[in-house]
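Apart from one protein chain that is not included, each protein chain of the complex appears where it belongs.
This part shows subunit A:
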Amino acid sequence: MKALSIHNLQKTYGNGFQALKGISLDVKEGDFFALLGPNGAGKSTTLGIVCSLVRKTGGKVSIFGVDIDDDFAKAKQLIGVVPQEFNFGVFEKVEDIVLTSAGYQGLTLKEARPRAEQLLRDLGLWDKRHAQARMLSGGMKRRLMIARALVHRPKLLILDEPTAGVDIELRRSMWSFMQEINRQGTTIILTTHYLEEAESLCRNIAIIDKGEIIKNTSMKALLAELTSETFVLDLAQPLIDAPKVEGFRTHLEDATTLEVEIKKGQNISQLFALLFEQKIEVLSLRNKANRLEELFVSLVDKTAASGFKADEITTEVSV
């Protein structure tokens, strides 16, 4: 079953800006799905339409088979939303925020209290339950929004940059929590600017740019498209020039930092052997960028370049 099905979704804002140019997308039940794109690409507009904060101009959206045009109330019961910006009453107490949200979903206090307690405990907020939300740290506020979104046990959880501004330790604990929720059967759609996060968590991915889906595939298939990776090598002794290593493109970033591009299929042991022959000792090795990040940048750059050409042609014709 499809948790989310989007067909030919369009959105044109009042000022004429076309945010979505007829995108189509399916998310399978149980999936952990990444929706990525640069700022202003149309991610938040898409998710806004799915959860009724934005009105679509055209197209169809259904959630677990429920068309939002036919029965939005039923569709909304199936969704939990963690928005990008904090959107709770800052003077409200933590527990009240979760209980109030449960009330909007039709859960009585008797039903909601144990669920709220469990979620607040799981997310490390139980000790803060009587604190006003404004007193929480940024990470706690993010976790509060997750607790609030899960209190009615939605089948589809939408996470719009849930770990923005969260320190790495907390981010990783939130990842574990999200993975556990997903294992228990909740379908998750994630947007994030941390591509490492998407790569670690998500099985399928769509990349949206300028209101169009430019890639929609599995994470594995997408990463397989990566034709080369750049590695950064920290050297034991300083060099003056980048060494010539047969078959590898090298660049000396500074005296003890060497960047090497390794193409798909090339053997990294061969690189070390060649460096060893030149008596170059390597202390450590790391990726210059996350693999998904490299792909993402190349895909988005490609559309930017083609968009520029299209504009040029339009200008010429109109002149």
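Going forward, contacts are C-beta pairs under 8 Å (C-beta built on N, C-alpha and C of every residue); 3 or more make two chains touch, one makes a residue touch a chain; residues count from 1.
Convention: contacts and distances are computed from a predicted model.
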{"item": "Chain not displayed: protein name in its UniProt record (\"YeeE/YedE family protein\", \"Transport permease protein\", \"Imidazole glycerol phosphate synthase subunit HisH\" or \"Electron transfer flavoprotein subunit beta\")", "value": "\"Transport permease protein\""}
{"item": "Contact partner of the left-out chain, one of A:54, A:131 or A:164", "value": "A:54"}
{"item": "Contact with the hidden chain (one of A:107, A:120, A:166 or A:219)", "value": "A:107"}
{"item": "Missing-chain contacts mapped onto subunit A", "value": "13-14, 48, 51-55, 72-74, 76-77, 79, 81, 83, 85-91, 96, 100-101, 103-108, 148"}
